[in-house]
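First comes the structure, then the notes that go with it.
All protein chains but one are shown at their positions in the complex.
Up next is chain A:
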């Protein structure tokens, strides 16, 4: 291609010349000889050349984007473009699609020309016609024989149907219902479909060639008749055997029923048998007709068929299997318990994973790193605390009484005179202060508390007004009666009174039998209402137990037996039982607060729980798992017991025994989970101080430890004379309970024997607690006071046996302390990955490319990609639509122009005609004017 300048024409010329289309070497320049001799398709050659030239790039049609820095080996898309060509292509495409569509719009229907070669421009008309004719001919030829029955034979299995005579079919003569499948193989082979050819061949070959068709058929019929006869014989034989069996049925029945003698046969079966036997007997005697007998038999068979079949039950498990199952079940329960002990959900195992996830959310580089989650408005599960409103109420109350107090933070009304100078007496009263707040609350809600010690609701007396003495008398009467037979059915009692009525004539030993029978009669599985009944019965039973323990002496054996039933009942109705226990605990708590409140006025009554409350707490610990991290019943119970221990003043021996009992209970509660109970330890240490022999502690400062201590010692508890008593007994529960129930003399707790026993019990408990807690890191801090107190005891004053005991306990404590100190390591609680500081250094990417997107957030990257795609598509669509409308407009304009020109032409021609006519007319008139006239 010539790159020199010059006009486009010149360039064209030179190009053509170069391509040898014109000028020297071109076809026109050749001689005729050469032409004829050489290239036969020279004409096409020129055409090709021109085509090629046309396709060559015209630099004016090329648009080039200049690259600033050319990089070797890099290909950048879109540096060269041919907008003209592109536009042309687009227009062409539109013409083919859009314009066609536009033309055909508003046009419905139409013909599709499917004639051969109609759309093929390469075929000439003659060729088309010829081909069409040939096709038509061919088609007609192939279709001609479809319905023509005359030319061809119908065949079956390659044999002409005409050869088969339908009416000679051998099967038709036989009875349909009896001979399904009785035609023998030979016949089938020969006579049935497809067999004839062979037959014919056989006939051709064999010597029975002459045997005609009718003969064959006769043979077949004879054979089938013979078979029929044979079958009849067999049937008769069967019937005979059946009859025999019928007659022997009685004997068979005996055979059947003998091994199953233990099993009660189903009623229908039995009835049927009886029926059968009766009819049999009558048949033998009276010779009843057979049809009757058959009827009975049929009925019997039908009944048997309708009877439910016995199914194979589960295999009875062997002893090992049962044991294994039991073991597995227990292990599973134990694992669940342990998980609960750690405060995890017993069911799900992926707790730790969840926790990790939660922890992950509070990393430093997270946006809400410093943000304290606001959702814990429950103040870290601690409850509301004392609200502002309460405070206001207190202040108000204070202002009313002690208006002269300027600070407003001096004192409560109860104790501003004599107590404020005695700091330590606050200790005892602090509890009452706590509850004072509550009572203020109550005052606000206009519930007057006056003489609240009368208001205290006893756990069982609220249910039944009769006092325990009454009942004891009643039972005494019951005992004098003769031992009568127990009834087997009891109604399910809904109130304690009803239950007591039932038990009126029942001895104590039989109460658990009665309860057992009630439970069996109203088992939860037997009926739906039984659940409701048992839910009512459970509180009754509990109330009964709590009621009975107020007797003197406490019927412990009875309760021990009843607790099994209580346990089982709770397993059956856990929700209502929980509600019951919680309500009881709440009642106890209310009683305690009321008693603490009234303690300021009267100090006579003991604040510690009553026997029934002890029993309740004890049963509770056996019914519910006490080792759980959190339990809706056990946790409040523990809190309540701790409150008893911490806030009830320890004033006499009875209180001491109660406290020790509570401590023992708490020890039992925590024996598995080994949780720390500071209150119990404090109580035990205080008891140790109080019980110390006279003269051991002379001043407050000399008492070791940091447990809270009131300055007032309790004189009744101090051990006075130690040498007299040789050995200490276990504390007597019956004595304790009788005193608690108001029948005993409180003075039994006022001698040195008791004090020594209590001391030993306290030390024993301390030892138990020490053994329980020996793994905890602060063990030595926890038990240091105990060993120090024991150290200060004047051991010489005790008798030898007691001295040995005390010494051994002290030794144990010291040993445990030593051990714990030895194994103690400094805390390393913060073994976390250090909290990363937020960094602001930009992140560098190797092989960074501006075209790529480096969004670390996958979701966001995805979204951005989608957005970009959408934008691009939208732009493209808009462009396309614009071009479409442009194309349509072009088309319309062209159409309009065409129409205009057509119109103009027509008008012109009309005008021409009119003008010529006018001219002629004028000429005529002229001529007329001048010539003719």
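Quick notes on this one:
Heads up, the rule we're going with is that a contact is a pair of C-beta atoms (placed from the backbone, for glycine too) under 8 Å apart; a residue touches a chain by one contact, two chains touch by 3 or more; residues count from 1.
The definition used in the following text is that contacts and distances are computed from a predicted model.
One chain of the assembly is not displayed; among "Dynactin subunit 6", "DNA primase", "CBF/Mak21 family-domain-containing protein" or "ferroxidase", its UniProt protein name is "CBF/Mak21 family-domain-containing protein". Touch with the chain omitted from the figure is made, among A:45, A:131, A:507 or A:668, by A:668.
Which of A:535, A:628 or A:655 touches the hidden chain is settled by the complete complex: it is A:628. When you scan A:49, A:764, A:788 or A:891 for touch with the missing chain, the hit is A:764. Residue-wise, the contact with the chain that is not shown comes from A:709, picked out of A:296, A:607 or A:709. Note on the undisplayed chain: of the listed residues A:586, A:804, A:911 or A:927, the one touching it is A:586.
Interface note for the absent chain: among A:330, A:881 or A:902, the touching residue is A:330.
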